[in-house]
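Every protein chain but one is kept in place in this view of the complex.
Up next, chain A:
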């Protein structure tokens, strides 16, 4: 466990980026516009150029403050800045490059929204947009997010346990797995309409958990971060957060949660089964075929020096709460 001797109050300075400064980047870019020709030599996709040099600063998605029970950051973990959390995203529905989701998702319309809970249960139901925030009391949870690409962040999520939602549906004895599905709406999600932009993965994105994983108190349905509703690039209006698994398990913009009897198909596993398993538990002992998982780059801010390479912990440091779920399993076989 990484020990940071930083007091809670020192976090705020990290977190704040003045919005004016943030917007100045456009002005600076315009002054640098003449560099465009030279940049032809180096490789950046045309889409990103279009966004660098275009004038139309569309209004960004409006988030709302939420009422919630605050978390205590007892471990004193340094949070990743809000700016970083909302501008560095893997959400291929809005482009496969990490800068694209924030740029291509601001017009995303989350109202109306329907989240259905169905399958092997006695009381299936549907939540509409407002109910996502009112049906269950919201609490803040500070979780480490470990991406399978070997970088990580620390994020203050707002939400409620998936378990409390599943309990309301009264699952029956055949409910062994839970299948999740992201919205499929190519008109709103350009990555679903364009194969190149969408990274060549099959849509809609699907994920899944074993029922005992889903019922673990750590497993969170998140509707917000940093005190406000989720921005689209982070999976508005509701997403999963499974902190002991690689980030791709934490499916975004969910429309369906289904209780089922056999293991569901999951997007990355289907695409490259030798690289991405169904379990995808954070495991420093089990390397990705193309890179080591023994360590990770903990990202705290936006600069190139705002990250630190640290050792990766088994189950992302949540072993105490979840290791028992995998007792007796060969974690190299079930990666």
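As a working rule, a residue touches a chain if its C-beta (ideal position, glycine included) is under 8 Å from a C-beta of that chain, and two chains touch if they have at least 3 such contacts; residues count from 1.
Definition applied: contacts and distances are computed from a predicted model.
S.K.: Considering the UniProt annotation of the chain absent from this complex, which name among "NADH-quinone oxidoreductase subunit F", "Carbohydrate ABC transporter permease", "Protein-methionine-sulfoxide reductase heme-binding subunit MsrQ" or "Cytochrome ubiquinol oxidase subunit I" applies?
M.R.: "Protein-methionine-sulfoxide reductase heme-binding subunit MsrQ"
S.K.: Check the options A:87, A:106, A:164 or A:321 and report the residue that touches the missing chain.
M.R.: A:87
S.K.: Of the residues A:227, A:264, A:301 or A:314, I need the one that contacts the missing chain.
M.R.: A:301
S.K.: Residue-wise, where is chain A in contact with the chain that is not depicted?
M.R.: That gives, for chain A, the contact residues 25, 28, 32, 35, 37-45, 87-89, 96-100, 102-103, 149, 151, 195-196, 198-201, 271-272, 287, 289-292, 294-295, 297, 299, 301-309.
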